[in-house]
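Yeah, one chain of the complex is gone here, protein chain that is, but the others are all in their spots.
Think of it as A, B, C and D in the order they're written, each chain with its own count starting at 1.
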Amino acid sequence: MPINKEFKPKIVAFCCNWCSYAGADLAGSSRLAYPADVKIIKVPCSCRVNPMFILRAFEKGADGVIMCGCHPGDCHYSTGNYYARRRMTLLFSMLDYMGVENGRTRVEWVSAAEGVKFSTTMNEFVEKIYSLGENVRLGDLRCKK
Amino acid sequence: MCDCDCHKNYNLDTLIPLVGVITDIKEQTPDVKTFRVNALEGGKLFEHKPGQCAMLCAPGVSEGMFSITSSPTNKEYQEFSIKRCGQLTEYLHSLKVGDQITVRGPYGNNFPVDTELKGKNLLFIAGGIGLAPLRSVINYVIDNRQDYGTVDILYGSRSADDLVGLDEIQNVWMNTPGINVHLTIDREQEGWDGHVGFVPSYLRELEFSNDKTVLVCGPPIMIKFVLQGLQEMGFTKEQVYTTLELRMKCGVGKCGRCNIGSKYVCKDGPVFRFDEIDELPNEY
Amino acid sequence: MQRIGVFVCHCGSNIAATVDVKKVVEMVKTEPGVIHAEDYQYMCSEAGQAKIIEAVKEHKLNGLVVCSCSPRMHEATFRKCAERAGINPYMVEIANIREHCSWIHKDMDEATEKAVILARAAIAKVNLNAPLQAGESGVVKRALVIGGGIAGIQTALDIADAGFPVDIVEKEPSIGGRMSQLDKTFPTLDCSACILTPKMVEAAAHPNITIHTYSEVENVSGFVGNFTVEIRKKARSIDMDKCTGCGLCQEKCPMKKTPSEFNRGLGNRSAIYTPFAQAIPNVPVIDRNACLKFKTGKCGICSTVCAAGAIDYTQVDTMVTEKYGAIVVATGFDMIKLDKYDEYAYSQSKDVITSLELERVMNAAGPTKGHLERLSDGKAPKEIVFIQCVGSRCADGRGKGYCSKICCMYTAKHAMLIRDKYPDVNVTVFYIDVRTPGKNFDEFYRRAVENYGVNYVKGQVGKVIPQPDGKLLVQGVDLIDNKQILKEADMVVLAAAIEPNPDVRKIATMLTASIDNDNFLTEAHAKLRPVESPTAGIFLSGVCQGPKDIPETVAQAGAAAVKAIGLLAKDKLMTNPCTAKSDELLCNGCSKCANVCPYGAISYEVKEINDHGIRETRRVAQVNNALCQGCGACTVACPSGAMDLQGFSNRQIIAEVDAICR
Amino acid sequence: MQKIVERAKELLADGTVNRVLGWKKGDMCFNPEPAFFETAEDLDENFVYGGFCGANLSKYMIDASKLEGKTLVLLKPCDTYSFNQLINEHRVDREKAYIIGVGCKGKLNIETIKQSGVKGILNITENGDMLNIETLYGNTEMKYSDALLERCHVCKGKEHKIYDELIGESQDTSDRERFAEVEKIEKMSPEEKFAFFQKELSKCIRCNACRNVCPACSCRKCVFDSTKFDSSQKANTDSFEEKMFHIIRAFHVAGRCTDCGECSRVCPQGIPLHLFNRKFIKDINEFYGEYQAGADVDAKGPLTEYTFGDCEPSIVKERG
Partner (left out) sequence: MKKIAKSNLSALFAKINETKDLYVPVKNGEQVNFAAYSEEAEVDLTALKTVKSPKDAFFPQSENLYTCFNEQGKISITPEELQDKDFVVFGMKACDIKGIEVLDKVFLSEPVDSFYAARRQHGIIVGLACDKPEESCFCTVFGINPAEPTADVAVYDDEDFLYWNALTEKGNALTETLCDLLEDADNTAVENKKKEITAIAEKLPYANLSLEGWNGDALTEKFDSPIWEELYKPCLACGTCTFSCPTCQCYDIKDYNTGNGIKRYRCWDSCMYSDFTMMAHGNNRTSQMQRFRQRFMHKLVYFPANNDGMYSCVGCGRCVDKCPQNLNIVKVIKAFEKGGKA
């Protein structure tokens, strides 16, 4: 598939306040670069991420959505990411089932100490989205200018 | 585009709004502001008749129907008195002079100022923000004073601070010959030497003669007791008009929202005579 | 509708070197709700904050967006600043344009564009922010400790020493717990009673400690700082104030054949009894199931012999209701039941015993007065086999998946003590692994092997077969020599797994404390908050949280005490205002939210709801703000969207998504 | 059927129940409607229980639970799962229901009959394994088993999960693999999958019948009707909205859906909506262990539970 040079993907990253957001901060203070296409939204816990938010992002023109949380067992709220994990597994499976490329969604567990992981994850994810190109299957045409 | 005539009404389709600009804001009570709206190029957005409404919309926020409170005799602008009570009105109250909104209308029928009301003695009864639709008629009547008989205005509110447009009432209406204004507030208040008590009870005290045509607007409970009072005083339902407005959505009697029985509030209303309301099924 | 001010920080050159700060200011000015935008060298400095305060006053702002470093750095700073400016601290949002932008991007255009988008998202959020108030709740300055073993006693002592009243609730007639049943303790071989008894006495004498023995927690309501607990004091049939503890009643009691719980059923006690000599309180109870007076109405000897007139057959259970600020759970453990391990012939032979039973056998106050003898025939054993990991580290689901942690050490202790006292007795230990992490632990184990000649065999025992001659045939494997072992033993000792006290599940439910599949109470964080339950105000002491030996238990008991003291020392608790909130009109009362709440913060109330004029009695969710920590799990579990999180509401997050994707 | 009427009359007469929730004869043999009966006469005259009584009555018990006294409700085996789930979610009051579990030998789908080319149906009579169909254009016949609802072909079994008493015999109707259709789609390429669902969902007219009939969709106010998520939609103005609605609806009932099949039964456009719910059920079974919503009234449900060792979302990719 030819990669469109003009294509600037929109990528939404949901990060939990306690681990992944701090991991992203660490990536920042360690100057570990990743593409500017990634925009982070802070949530208290990965379990706050409603599937509705993810679909909403796609609707409004996001090309990829990634959710980061504490590693299983390390959730600040003990159990939040366990629920998030189940929810996202099912949601992603459903999107895949409906023919939406499964590379557009991802969950990664990033601790506050894993700045490097945060950065490499984002680099990988953005690269993947570039290779997939623009999201056409799950967007709302009215949002395209 | 084809050469058919279907585009004749293109810009007149009443579902397409006009952009209005707010040119003046009067803070009338702690929760009521009166907005003056002009077309972008100046002048009025459209002509209207007393009692008609318009749909004001803050794009992306919400849309709502408000009665036009200025009189059609005002050639420069239209006014809307809006009480803060929800998301849209909250937003409208945050607007400043120069801000834009969209307006579509005018919608609905009007008080029959040129027919049934002509030459009659008039009694206006309003409570709180209910003065807004009547104000349009009152000013119309003042501007065409010769066409009408006596005019009595009974207006009440929770407190003196909640009387909408007190300025105009005192400076204009009270100074117009042949117009009697009766103000009342619900509870005693320092600095208020006027009447204290609810509108319906003040109505009974005033002992109007029943040769008047009455225009009522206010909270449902007030209307109910006013109507009772009027009937006791010998008024018939055919003499009393009111306006129902909250039910409208499209404004043109098509969307089905305002349907009560075989009537559409947008088209057959919002102004109804009480005997007409009686014929409606009990669903409002 | 908000009036928002946007403040863009240069952070020296940290931000300004890669983000065109002036352009950001220009771009955000037209965003909905933005009244004012400006930039400054260091927004967090006094001068920067002064600018914010000034702008708030000048433009009547009610919402702030600060584009600066991570909120983890300065969110608190700017919230305080907002407060000083007279606006609600929760009307502030930070757009992280340093860590998430300027520091990781090189291209100025790209970074500037991203900074604008991040600012937009923050603005979109503030547009939907609502002022939030941190709630306050008082703290009852009294603690409850559930369980009167060494963990509970230590916790209670520490809290009491800090000056707070503590109540201990113990379901047995005496405090002391498992430790009181032990003979010696590893690795120093202290006499257990010698070190425990002084603690028990101290607790009993402490002016700040009230001990409710023979009592159980019946009901718990309330929340952190304000628990109300109902305690059932079971009828003791003895007037505690009158009893002198002379012991005559026990001596004269005709019903002496009741199995003694304290001796694990190996010995007997009377129907009126104190579990052991050092019992605290030293007041007996009447076992109404065993007592002749209660069974037949005839007898009453104890009453006759009691000079103090303390016997009261008419006593009934009484309820005590008390308020507490903090609750420490120290419910301890028990040995698992061995009915699933009948290959070891525990039910078939009296000479197959558990390690805890061995403790009693070895104890001078025990059923054999401390003589090591076979319980079947009283003969001295010559050959003893210890079997490790009975029901621990069990993969087949019969027992426990976890390691009981203490068995390796106490088995080494038993082996060593036996070899020391009875050098002619051969001791063989079958083990899977020997685990001895701990101060002086491995040295202790090596002494058992090297100095005392205990025979350690790596391998498992498949079967113990009682022989007609009374011996026990032990079939095992030696994994190192890779051969079958058949050994005739006189006695087999099983290191049975320990499990949390079975009552703990009931207690956890009352406390809405979370509990794992093995019935251990869950800690708030495995590493960082090991002695706190996720449920605020509930602390964990001892084995109820996981297997522990005595020193660890005591350490954790102290830690739990400190946490409880920290709570009790506060006059007011500030509650996090970013809590979940249920919209009663939308709530279905389906309980999905409560199912995922780790804090037990959601309860249900059946109440009359006025839904746009329709009055209906409905079951609706209520969030206790004092308990809710604001994770948001409930908001996603709620299908109707009735449950929302203040400060991170659905609409706010969606607004951020929209702003980013715009 | 007579037995049911007799028993219902007894229970009405002795005051055990105040009303009966069952099916009322239609003006055609194939269009009975759910109805409440309060008198013996009404039952005698109008009650019906037959092959076309496919409607799941358990959702009506939400409102009936608010009425005075008990309601006698007739539940087919599969309906009892829904009822259990509603008890679990505190939406119905067990104490307000007297449940008669009625036998089921599979329910008929008039649409299936029509789709086989039969037009102008005037009457349908059961004749052993066959249906005799009388139409405006002559008579024809069809095998009973060929006219069943989709759900009956993958029946969960004829055991009632909750009842006060049982009346009537059941007959096993399951003759298809429950997850066969789902598996077929899973094997498709992403393009084929997308095309398949696009084609099906583009038919959706957003009539909300699937939602309103669904016993799991018992919210007082659906998120798609409220302003809470800014997601209120009344029409699919963009192909995205068709998907959004159905994905979120399926997600909200995931772990709660008993696979009662009502959504597919009622869809006027014949969209196989069960394929969404069943996909979630299949995934839940595979990922978190077999789970049947409504089988156990006290179950917590897979989305409000977890284990440490749950699979990661990346399993979706790994599975291919």
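As a working rule, contacts are C-beta pairs under 8 Å (C-beta built on N, C-alpha and C of every residue); 3 or more make two chains touch, one makes a residue touch a chain.
Predicted model, so just to flag it, every value in this text is computed and none were measured.
A.B. asks: In the complete complex, the chain left out here touches which of the visible ones?
C.D. replies: A, B, C, D
A.B. asks: In the whole complex, not just what's shown, which of D:Pro32, D:Gly101 or D:Gly294 touches the removed chain?
C.D. replies: Checking the options D:Pro32, D:Gly101 or D:Gly294, the one contacting the hidden chain is D:Pro32.
A.B. asks: Based on the whole complex, identify which of B:Gly64, B:Pro133 or B:Pro200 touches the chain you can't see.
C.D. replies: B:Gly64
A.B. asks: In the whole complex, not just what's shown, which of D:Glu6, D:Asp225 or D:Asp296 touches the removed chain?
C.D. replies: D:Asp225
A.B. asks: In the whole complex, what residues of subunit C lie against the chain that is missing from view?
C.D. replies: Residues 30, 612-614, 658-659, 661-662 of subunit C touch the chain that is not shown.
A.B. asks: Applying the definition given at the start, please give the residues of subunit A touching the unseen chain.
C.D. replies: 60, 142-143
A.B. asks: Can you name the residues of subunit D that touch the chain not displayed here?
C.D. replies: Subunit D touches the missing chain through residues 24-28, 31-36, 42, 45-46, 55, 60, 111, 115, 119-122, 135-137, 199-200, 202-203, 205-209, 211-213, 221, 225, 230, 232, 234-237, 262, 265-266, 268-270.
What we mean here is this: only the chains that are shown with their structure count from here on.
A.B. asks: Identify all positions of subunit C at which a residue touches two or more other chains, and write them in rising order.
C.D. replies: Only 596, 637, 650, 654 qualify.
A.B. asks: Give me the residue numbers in subunit A that touch at least two other chains, ranges are fine.
C.D. replies: 50-52, 56, 73, 79, 83, 87
A.B. asks: Flag every residue of subunit C that touches subunit D in the complex, lowest number first.
C.D. replies: Checking each residue of subunit C against subunit D gives 583, 585-592, 595-596, 604, 611, 616, 619, 637, 639-642, 644, 650-651, 654.
A.B. asks: For subunit D, which residues count as touching subunit C in their complex?
C.D. replies: The touching residues are 66, 88-91, 217-223, 226, 228-230, 252-253, 300-301, 303-305.
A.B. asks: Which residues, counting only subunit C, touch subunit A once they are in their complex?
C.D. replies: That would be residues 70-72, 96, 98-101, 103-107, 110-111, 113-114, 117-118, 121, 514, 522, 524-527, 534, 578, 596, 598, 629-633, 635-637, 645, 648, 650, 653-654, 656-658, 660-662 of subunit C.
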